[in-house]
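What follows is one structure encoded as structure tokens, with my remarks underneath.
Every protein chain but one is kept in place in this view of the complex.
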Amino acid sequence: MIKAYSENYFQKTGIEKPLAPRESRWREGWSLLKRNRLAFVGLVIFLFFFLTALAGLFLTSGTKPVFDPAVVRLEEKLRPPLSHAKLEILSSDRVPRLGLYLFGTDELGRDVFSRMMQGAWVSLTVGFVAVGIAVLIGILLGGISGYYGQNSIRTDQIFLGVILLVGGSLVVMGITSLGIILLVIGGLLLIFLRWLKKRPVKGLSNAWTRLLSIRAISIDTFIMRFVDIMLCFPSFFLILTVVALLPASIYNIMIVIGLTSWMGTTRFVRAEFLSLRDQDFVTAARALGVSDRRIIFRHMIPNAIAPVLVSATISIATAILTEAGLSFLGLGVPPPHATWGNILSDGKNFIFDAPWLTFIPGVAILIVVLSFNLFGEGLRDILNPRLRERS
Amino acid sequence: MLSFIARNSIQKVITLFFVSVISFLVIHLAPGEPSQVDPLNPKFTPEMVERFRQQFHLDQPLTIQYAYFYRDLFTGKTVSWKDNQPVLKKVWERFKNSLWLFVVGTLLTWTLSFPIGIRSAIFRGGPYDRSATFFSYLLISIPGFFFAYVLIIIVVTTLHVPVIDMETFGLGSPPWYRWVMDRIWHLLLPSLLGATGGIAVLSRYVRSQMMEVESQDYVRTARAKGVPEEQVHYKHALRNALLPFVTMFGLILPGLIGGSVIIESIFAWPGMGRMAYEAILARDYPIVLTVNFISAVLVLVGTFISDVLYMVVDPRIRL
Partner (left out) sequence: MTIRKILIIVPALIIVFLLQSYFWVPTYEQQSRGNPDRLNEYITASIGDASLLNPILSADSASSEINNLVYEGLIDYNEDLRFRGRLARSWKIYEEAFFYINDNASVPSMGKVGPEQIIELLLKAKKRIPPSNPQEKASLENIEEIVLLPAKEFVITRLEKEGKTPGQPKEITIRVTAPPRIKLVLKEVDQFLFQSLSRILGEDYFRTFNGEKYVRITPEIDPVKRSKVVQEALPPTEHNPVIIFQLRPDVKFHDGHPFDAYDVKFTYEAIMNPKNLSPRLSDYEPVKEVTVVDPLTVRIIYKRLYSPALGTWAMGILPEHLLNDEALKKEAIQSGKDPDKFSMRQSRFNRHPIGCGPFVFKEWKSDQYILLERYDQYWEGPPHYSRFYYRIIPDPLTQEMEFYAGTADAYAVRPHQVERLKQDPTYQSFSGLSFGYSYIGYNMRREPFNDPRVRRALGMAIDVDKIIEYVLFGQGERITGPFVKQTDYYNKYIQPLPYDPQGALKLLEEAGWRRNPEGWLEKNGKRLQFTLITNSGNELRKAILTVAQDAWKQIGIDVRTDILEWAVFIQERVNKLDFDALILGWSMGIEPDLYQLWHSSQTNPYQLNFVGFKNEAADDLIIKIRQEYDHDQQVAYCHRLHEIIAKEQPYTFLYVSKWTAVLDKRIVVKETDAEGKVIYKKITPTKTGNYMFYFNRWIKLPETPLFSGEG
């Protein structure tokens, strides 16, 4: 499905207007966004969530935070939302801000509002970092595949790569001596091949050089086959496996989600690059002798990035949901980090006694994810020139 | 055609080989050991742990372990470390249970998405379309387990009937029709929950396909000719909009395994996803690897089928 989508895209966004002034494009987008009411609401909620998360970061951290999510008040457990703190039994430094439990308290008497504030930032980080990793890998691999795709990998490079890889993994596995030997051999080989390229030695038979420089596989094929391999793993199951096997930590979760969701972006960017490569303005730039790097970073990426960002917005929503799912299975972000996902999965045990412990985080996740989705979808519509013409 | 099939299958087999290598490495290079022996059980001595390792070839180098594992898998000799049961037998039992969820879920997805999507496309921009859009995003955005709990609690507290597991316990031996109905009732909620995401995504896709087709010239022509509106939608547009969906039939195959872990755990449904999840927690590597392998095979077979279908359906395409 993803493939079908990206190819549609490349047809749709086929005609760019590189000469049009920048502002008008933004302004046009803005007016379109305002007209798409769902997307606009999505954007507003998204911004609100972002500000909340930012505020949460500052208001709940430090030694004396404004909202302290860690204060345990056992006598005050499971108080419903908007109930007043019992001032007579709490010492002054344990009373919540405003003397009020805005979202109630949990089973240990912690203020749910403070915890939600703290969790907003963590949830947001998980989503952004995970998707950031995925997008970076996607742009890198997709870009290489799209721009340098026709170039081939030679046998000697494969040979070298295998030696270095095996050596490296042997070192990691603990068979250090053999690994280091292989790594050294690999290093020497690298220098030797470099040197060989610069001044061919007559002594070496031609057949050998030829054997070493057979074009075995094109970079494009190589990367796309790798994408195929990664797509063979059911993604949630793969995430689950890795997260369960690795020690639980917030970084592992972000990295794993990121490392398992870059394939779509890669295909996407590749298709985009392939089409851009043959555009006139790129050809012109190349004819002018502009360096590859400049072409890629100045001309191609800016043109390819918009649809990537759209899908990234939606991916963030997915990442937040994935984290919540992992929390439910007990494999989510471990304490002391509160995320909305683990507040929700902790709260579900008390769903009859304290429904707010389930519903507040549940509905919050729902709203935020919904806003991401709507906003992303709105953006997609705006960037879709065909729809633009029609409206 | 034949050469395409041959080339494609060779490619798929190579991919499969790499998948098997990668999944094997991921699992075996992760820190920690199988919890076949509870580390804090004072009754296990280090020698016994050592013997377990020998029994499971864990003391051999990885390459040999890999060879052992896939040799056993293909000869059907792999056994689960947890209970010494043959893995393939276990997987088959679970597969049958998951299959029902999958069938009903798919049926719901595919029958519901089309009317919803088509109607949205016909009345695009109207209140129906907008609310359909909103609801489909709502369904995608809701955390699955949260939704499941809310539904279960509503059903159980208002109707007082069991919804968990595959059947009602303590029914004794009812007549067959009652037994069937009971099973269907237990299928309803989990398959509905499993289908929500699919319905939302697919109906959106139907909608965009319909809109795409309806803006094509021949539809405009038909309309200009004075063909009744209904006929334009359902005959001219729909038939062509359906084309890409034929290929999607192949792509639903992997859904048999992935994504059902949470639903199956909540509903105590003894399916593949739950088995795999429990195997991961217990580090029962043979099960994890087998499930992974099977799901990779399903993905590859699925894409293969969809490629072939694409060729069959669309004469313009020659792969």
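In order of appearance the chains are A and B, and numbering begins at 1 in each one.
To be clear about the criterion, a contact is a pair of C-beta atoms (placed from the backbone, for glycine too) under 8 Å apart; a residue touches a chain by one contact, two chains touch by 3 or more.
On a predicted model such as this, the values are computed, not experimentally measured, just so you know.
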| item | value |
| --- | --- |
| Contacting the left-out chain in the complete assembly, out of A:99, A:161, A:302 or A:330 | A:330 |
| Residue, one of B:166, B:202, B:219 or B:280, that touches the chain absent here | B:166 |
| Options B:9, B:85 or B:215, residue touching the unrepresented chain | B:85 |
| Absent-chain contact - pick from B:58, B:88 or B:153 | B:153 |
| Those residues of chain B which, in the complete complex, touch the missing chain | 31-33, 35, 38-46, 48, 51-52, 82-85, 90, 93, 104, 107-108, 111-112, 114-115, 118, 149, 152-153, 156-157, 159-166, 168-172, 174, 177-178, 181-182, 184-185, 187-188, 230-231, 234-235, 238, 265-268, 270, 274-275, 278 |
| Residues of chain A in contact with the chain not shown | 70-72, 74-75, 77, 107-110, 247-248, 330, 334-336, 346, 348-353 |
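Keep in mind that, in the parts below, only the chains that are shown with their structure count from here on.
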| item | value |
| --- | --- |
| Length of the line joining the C-alpha centres of chain A and chain B, rounded to whole Å | 24 |
| Contact footprint of chain B on chain A as seen in their complex | 1, 4, 38, 172-173, 225, 228-229, 231-237, 240-242, 244-247, 317, 321, 324-325, 328-329, 341, 344-345, 348, 351, 358, 362, 365-366, 369-370, 372-374, 377, 390 |
| Of all residues in chain B, those that touch chain A in their complex | 11, 14-16, 18-19, 22-23, 26-27, 29-32, 62, 130, 133-134, 137-138, 140-146, 149-150, 153, 205, 215, 244, 248, 251, 254, 257-259, 261-262, 265, 273, 276-277, 280-281, 283, 288, 291-292, 295-296, 299-300 |
